[in-house]
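Note that one protein chain of the assembly has been removed; the remaining protein chains are unaltered in position.
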Amino acid sequence: MIVASPKPMEEIIDTVKDCKKLLILGCNECVTVCEAGGKKEVGVLASALRMYFAKQGRQIQIDERTLERQCDHEYLEEIRDIADTYDAILSLACGVGVQFTAEKYLATVVLPGVNTCFLGATEERGLWTERCQACGACVLAKTGGICPVSRCAKRVLNGPCGGSTNGKCEISKEVDCAWQLIVDRLTALGKMDEYEQIAPLKDWSTDRAGGPRKVVKEDVQS
Amino acid sequence: MRLEYPANIKVIRAPCTGKIDVIHLLRAIEKGADGAYVVGCMEGECLYNNGNFRAKKRVLQAQKVLDSVGMGGQRVQMYNLSSAEGPKFAAFAREMTEKIRELGPNPMKLAKKGEAA
C-alpha cells in the first residue's frame, strides 16, 4: 500500500489560514490503514483546526468527509454537489488522491494534509516500512524476493557494498542491509550459485527516469 | 463509602480506558470542557492486558495535538488507580481541578462568548 504520514500542524495551519469554509477529505484506502488520513484522522484534524481558529477569534466552517477512494472517479463524484461551496479541500489522501481531486474540482483549491512516503507494508501497528519503489521492471526473481532497489540505500544491484556491517547498512545500525537479507535468503533456498551472475545495467526508463508512466490494459477498456 | 469530590466533574463511564480515543478527548475540549482526564486501572492490571497503556498513549497524543494548536496539552491527563481506591479517585479529582484552575478557562469558551456578543 501507499504509506503516508501527517504533515506538521503548523504547515497545515499555514496552508489553510485564509479559508472561510474548509472541507477535510479523508480516504478509506491506504491512508486509513497507515492511520494518516482515514475517517479518524479527519476527525482529529478537524477538531484541532476548529480549536485553533476559534482561539484566534476566526470563524471558519470546517466540515469532514471520508470517501471510499480518492483515486477513482466514481467515489470522487460523491462530493460533486458540495465541492464548489468550499474555499479549499484539505485532502488527507496520498498524492494521487490530492491530484485526482484537484483535477476534478478545478474551481476549488485542493491542499495536501499528509506527506506521501513510500510503498510499504505494516510490520506491526504503528510501524510501516518500505518495500517497493515502483521501478517498473521487477528484479525480485533474482534477489531472493528482497528488493535491492527500494531497500539498499545505494540501490546496488550487485551487492553488498563495502559498508555492510553485522547485517546492517552503513547509513544506520537501525537499517537492515538488503544484500545481507538477499544472501541469507539465497543461501536458505540453496541458490547462491545465482549470486555470482552479474546483474546487468538496469533499464531505468520504466522508472521515474522515463517520465510520467502509464499502464494500459486494452482488453478491459471500454 | 461516601466521598466528596468537586461537583464540576462529569463522569463518563467506559468499559475500558482502551476504548477511549484521541478524538473523544479533543471533542471534550472543543465543546468547552476546561479539562478532560482518563482514570484507568493500575498499569499491569488491565483486564484486557493493555487497554490502559493504549489510553496512556492516546492521552499523550491528544496532549500533543492540543499543544500544536495552542490549547494547552495539560488540559488532558491520565490517572491510574485500582477499583478499591475510592479516596484516591476523589484525590485525583481534586488534583485535576486544581491543575485546570491554574491553567485557566478553556479558550474555546471565551471564543464562543465572543461569537455570541
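Labels for the chains are A and B, by order of writing; each one numbers its residues from 1.
In this section, contacts are C-beta pairs under 8 Å (C-beta built on N, C-alpha and C of every residue); 3 or more make two chains touch, one makes a residue touch a chain.
In the analysis below, contacts and distances are computed from a predicted model.
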The chain that is not shown, which UniProt protein name from "Methylenetetrahydrofolate reductase", "Multicomponent Na+:H+ antiporter subunit F", "Branched-chain amino acid ABC transporter permease" or "(2Fe-2S)-binding protein" does it carry?
"Methylenetetrahydrofolate reductase"
Here the chain that is not shown touches A
Contact partner of the left-out chain, one of A:Ala141, A:Leu201 or A:Val216:
A:Leu201
Touching the missing chain, which residues of chain A?
153-167, 170-171, 177, 180, 183-184, 187, 192, 195-196, 198-201, 204
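Definition applied: only the chains that are shown with their structure count from here on.
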Centre-of-Cα separation between chain B and chain A, whole angstrom
34
Using the touch definition from the top, list the residues of chain A that touch chain B in their complex.
8-10, 13, 40, 43-44, 47-52, 54-55, 57, 59
In their shared complex, at which residues does chain B touch chain A?
21-23, 26-27, 29-30, 65-66, 68-71, 107-108, 111-112, 114-115
